[in-house]
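All protein chains but one are shown in place.
As written, the chain order gives the labels A, B and C, with residue 1 at the start of each chain.
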């Protein structure tokens, strides 16, 4: 027996070519322009536009119709496309997510909503043993071009069963891409990319970035979004703010807290780089290493549980890179505890401004 | 808002006392003696002995009765204890795992078998949102003293839905302890500790360590096991072999492959320390750091998927420790791919002797 | 399946029993009204779900009091109840301590879960009460409580509650099958309030009554129409007796009414019958009936309500005056033993 060298991209040259060619009809990260939308509207717009262009795209989930999605991800779509393409389901996640899989196998492009990611436990088999594995098990003969859209995150006292992030759980299991937009521009471009993708994509939006009228709003939950279709490539991080002293590797709502901290500390002469991962799978390890190599200090800010997840994987990425392995490392995550209900407790475990600030100061010794 | 200091053990002194006192009726890691059992028999013995001593202990799962458990974890128990206490269930994991939870809440001590860990997707909600969270959500008022026993691992071409390890998935989600014995002695002591524990414990045995007559056997799947009851403490790693040049941090079946490699390379003067984690939650970070500080080189050998799991958490543990952060780090895991069926492919992704050996040689530059 | 009709003409209940039913319903409603008030009190002007004395999602049970009162009248605190995301009415009818319930909802250290759980996660060893925010996932643990009661040769039972929307979830099916197979002492209750958030029952299943599903497991199924507390009481009497005597589970579907939104903040634009909902409030109707039957006077009824309001006020006061949890203690209670 010999150690087997495995091709890390897992692709033949022909496949790489096809992949590069596939969704090139849409521009990649165009200028944002001046029109401003909140994240929810950006998502609705991306789905609506793809539905217009492709009759095989449809939306399915609980309360996605007349209600417009509990977090407004599908508002207005029922009126535009009718109940045949915007389908309210019974509370049967295994059945309707599996139905999305079967429809995708036959060439449709379902966008299926799992209302809260916390509910994955009732339907994970369809997601991780079927949606994510069929392409591989079929030796590449069967594709599952499906988007599984779901709401994540806490901060409004919804308790241990409705406040989790859990991207680490999905990312650990092979065969699905995992994207996590933090702002309206990325939300639209990533949704367009997800629907265009021939792979299953788990699209995780934090309730706190949607710009909902009934939830505390971050100023960045509204931003400039092009009217045309465009792609934000899956698997590419974004430097949300350039800096030189310390790198915050983060994603989703925590990007905003991190930017707030960076802005505040800039006044003290502390230069913080904020890297918005945007995708967890594929993870943009090059961007992480490049920033770590530059600043020499990495703080992971992650609203998912701390242990055995994203933050550890970033540590491994650093240690595995000759350029980044010497970087200082710390993390501001949710410790390994169910999310508590009471505000005082929940904000003790969330990656708050205060905890991030303290971590930056500790890192730079200020 | 201020950064909140959280007490890392999450315990008051009174609780720590009670915890220390609880299962002290059994000796801790006594001399193994000379009687030899395979791992399956060691597990049966632990469960049987606890059932004899405590009428509240019962066993439930698919084919645990007349069949004796698909991987022989419960052989003989039906004959000894009858169908009232060794209960074959319908194929309804959500219902019967949930039933275990309810029985535990009322003070019983169920040992519930999930036949393959790969099936977690049909019942994860009961496991992670209920079994694992009730104690916390109740503010400590309700305990769930339940053991969820399950088979893990591949190596015999059982394909992508029957060969996974997945301890990283369970460990990422707070509120359950996760133990992973590699040999008969630990298997008995950890099962006794798991049944004695007032916390929910996920007990994961690799099929390849059971010593089954119908599966390729590792020589260490049979070993010395005391006849009396004893505890292997949950959360304590074991130095399975002491060494000075490089540390292999590993668990479950990979312990044996690692020991094989260590024995082989000893002949060449390469001294390999093998640390058997035994528990994933709590993770014995002190033992990892101590060994890493000593050898300066860490290789994680893990049959679970590589990314966003155990191996990353060990990287973070190193980076967070002043003593260990300089250690060289590499990993031999299952890459992020569904486990392939064909033997040639499966053994290309498993952490084989050859891959471990190559990693050790690379680490020590030999 | 048996359908029991609203028109239970002459009551077979005692005056005392009927007053108790009304008293329970008033207590529940008063509690929900108080929570409603405090929930919305300090979220303005920009209504923020996470703000105020009571943050988070809030699912109130107004209109469904007859279910809780009618069923729990047959239970003692030794029986178990597992409820849903909409748990207050069942908790109160089952005798949960009102102070600790209120304190949990206000997120206080004196709450049932010391503020860790919140309104969807109420666990009370004293009344063997629990609930879950995950649809239908409260059913399986009830099996285990019933199993423990059965094994210990008691006549205690478990009552497991879900909504009609939950009846289409896999856990519902598995639980009923297991309970019937092992003749577990369970009463399965489906509260059919016609809606699962914005989705009407007819868009969730092709069948008219979930009680028809009982036959799929070999257990009796009863649907009770009319949201009438006495009809519910009568149906529950049978089901509870069956469970206590070792004859196994029953499925009870009760057609009830969601008087308010799915959760607070729900504008209910999807609900065509919205304008007439209040006409069907079961409490004034039952009160009027008792007055008409001479069971109590208008003054007695008013006193019952006042008494309920006073009890609730005391509980809310207790909650508001209780300490909030210490942030430093956020990690306590993950494990019993050290981790």
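Heads up, the rule we're going with is that a residue touches a chain if its C-beta (ideal position, glycine included) is under 8 Å from a C-beta of that chain, and two chains touch if they have at least 3 such contacts.
Just so it is clear, the structure is predicted and the values come from calculations on it, not from any experiment.
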item: Chains in view touching the one left out; value: A, B, C
item: Candidates C:13, C:134, C:157 or C:180 - the one touching the absent chain; value: C:180
item: Of B:77, B:349 or B:363, the one touching the omitted chain in the full complex; value: B:349
item: Among A:177, A:206 or A:256, residue touching the chain not depicted; value: A:177
item: Touching residue (missing chain; options B:137, B:186 or B:336); value: B:336
item: Residue among B:215, B:239, B:293 or B:362 that touches the chain left out of view; value: B:215
item: Of B:29, B:158 or B:320, the residue in touch with the unshown chain; value: B:158
item: Absent chain, residues of chain B that touch it; value: 62-63, 65-67, 70, 88-94, 118-119, 121-122, 155-162, 213-216, 335-338, 340-345, 347-349
item: Chain not shown, touching residues in chain C; value: 168-174, 177-178, 180-181, 203-207, 212-213, 215-219
item: Where the unshown chain meets chain A, residue by residue; value: 4-12, 15-16, 18-20, 22, 84, 89-90, 92, 94-108, 110, 122, 125-126, 129-130, 133-143, 174-175, 177, 197-199, 235, 281-282
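Simple rule for what comes next: only the chains that are shown with their structure count from here on.
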item: Most distant chain from chain A by Cα centroid; value: C
item: Chain A and chain C, separation of their C-alpha mean positions in angstrom; value: 37
item: Centroid distance [mean C-alpha coordinates] between chain C and chain B, Å; value: 40
item: Junction residues of chain A, two or more chains touched; value: 94, 118-119, 121-122, 159-161, 335-338, 340-341, 347-349
item: Touching two or more other chains - residue numbers and ranges from chain C; value: 113, 115-118, 121, 132, 134, 137, 170-171, 327-331, 334
